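Reading through the structure tokens given below for one structure.
Note that this complex is displayed minus one protein chain, with the remaining chains in position.
Chain IDs A and B follow the sequence of writing; residue 1 opens each chain.
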Amino acid sequence: MNKLQIFKNGVTTENPILVQQVGMCATLAITTSLINGIGMGVAVIAVLTGSNIVISALRKYIPDEVRIPAFVIIIAAFTTIIDLLMHAYTFALYQALGVFIPLIVVNCIILARAEAFAFKNGILDSTIDGLGMGVGYLVAMILLSSIREILGNGTILGLRILPEAYEPMMMAIQPPGAFIILGLLIGFVNYLSRRKNA
Amino acid sequence: MELVSLFITSFIVNNIIFMQFLGTCPFLGVSKKIDTAAGMGIAVIFVITLASIITYIVHHAILVPLELEYLQTIVFILIIAALVQFVEMFLKKSAPGLYQALGIFLPLITTNCAVLGVAINNIIYEYSFVKSLVYSVGTSSGFLLAIVLFAGVRDKVDYADLPESLKGSAISLITAGLMSVAFLGFSGLQL
Partner (left out) sequence: MKNNFVKLAGILFLIGAISAGVLAWLNDSTKDLIAQNDAMASMDPAILEAVMQGSVMFNDYEDTALVETAKGENNKIINIMTAVDASGNELGKVVRTWSTVKGFNGDMELYVGFTPEGKISGVSVISHQETEGLGSKTTLPAFTDQFKGKDGSSEIGENDIDAVTGATYSSKSFLSAVNNAIEVYTKYLK
């Protein structure tokens, strides 16, 4: 695949959340407001790209038998780096994302990409794959959190867009809303891809 | 009794899947048949409880006195990975049927957000050793409950007449959402 195709792949055809359906935990929990969704999306891009680069750079030196623990150490290290940086430089966002920042390390997407791509491809390609998948994740987060914030709070990025008279759909912000809206979103994406392939 | 209340709260009221979203990947992946789901749930209870004990001790006995808290993520995840490796070897010898059935999802318990999540929460909530034990068993039992219930429902959903686009994960998520509504009803529970 050429470089642009690798990137596009991550955003559309193999979108981690909408198509592959991995890394759901944070997706469901964090997307109660757009700013949180964006913050988490950006953090994941950082960890994913960083770990893809390092794992790809080291791929010839990491023995096959210990590759999973090696991946885990590297991913955990990047997660901690992002955690420290956010704690120091983006404190409000750090408080909002809470326990889900260290949980980036168990975000299946990152381990999956390390195993499926970074370990087998060059540094530049792995960087692009990391960015592509990360952006795909971010796009899905933006979609889901915008819907939930508008329906559940009447605001977007904290700014009111629906009139005061709108009774917010409380459920959109609560857990059931997350499951149902994501399910419908995936159903819609399925519908679109079926139409495209028909 | 505070401990009983803690158990019930982490088991149902704050159910790990339906209210806290931790552990959703295996939840959606392994819940197709009830026995596999039950097996997974029990394996998870085992891993979470042991992981909580070990990470708790390591945190309080090593990381804190040496001011190495920033290594928490790395150390915890390594402990969990090692634990899962042991469980895998143990199951391979003593319950090969279950080992086969769980397949790829067994090593994936390592990336189960619930395991790391519970370990970290024990530290954040500043639980005593006993409380973190109760919290771990309660939470992981909640996972077992959720996954078995879901497997039961999914069995029926498979026979339903659905629009093509909704088949698969879409309807699973919507179903999980409706079950989550039911669990939301527990939030008024006073203990």
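Note that in this section contacts are C-beta pairs under 8 Å (C-beta built on N, C-alpha and C of every residue); 3 or more make two chains touch, one makes a residue touch a chain.
Because the structure is predicted, anything quoted here is derived from the model rather than measured.
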- Counting contacts across the entire complex, name the shown chains the missing chain touches. A, B
- Message: Among A:17, A:70 or A:139, exactly one should touch the missing chain; which is it?
- Response: A:70
- Where B:8, B:34, B:71 or B:95 are the choices, the one touching the absent chain is B:71
- Contacts of chain A with the absent chain, listed as residue ranges: 32-33, 36, 58, 61-63, 65-66, 69-70, 73-74, 76-77, 80-81, 84-85, 87-89, 91, 94-96, 98-99, 149, 152-153, 155, 170, 173-174
- Query: Contacts of chain B with the missing chain: which residues?
  - Reply: 9, 14, 19-20, 70-71, 74, 121, 124-126, 187-188
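FYI, only the chains that are shown with their structure count from here on.
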- Message: Suppose each chain is reduced to the average of its Cα coordinates; what separation in Å results between chain A and chain B?
- Response: 21
- Message: Considering only the defined contacts, which chain A positions touch chain B in the complex?
- Response: 21-26, 28-29, 68-69, 72-73, 76-77, 79-80, 83-84, 99, 102-103, 105-108, 111, 171, 174-184, 186-188, 190-191, 194
- Touch list for chain B against partner chain A, complex: 18-25, 28, 70-74, 77-78, 81, 107-108, 110-113, 115-117, 120-121, 124, 163-178, 180-181, 183-184
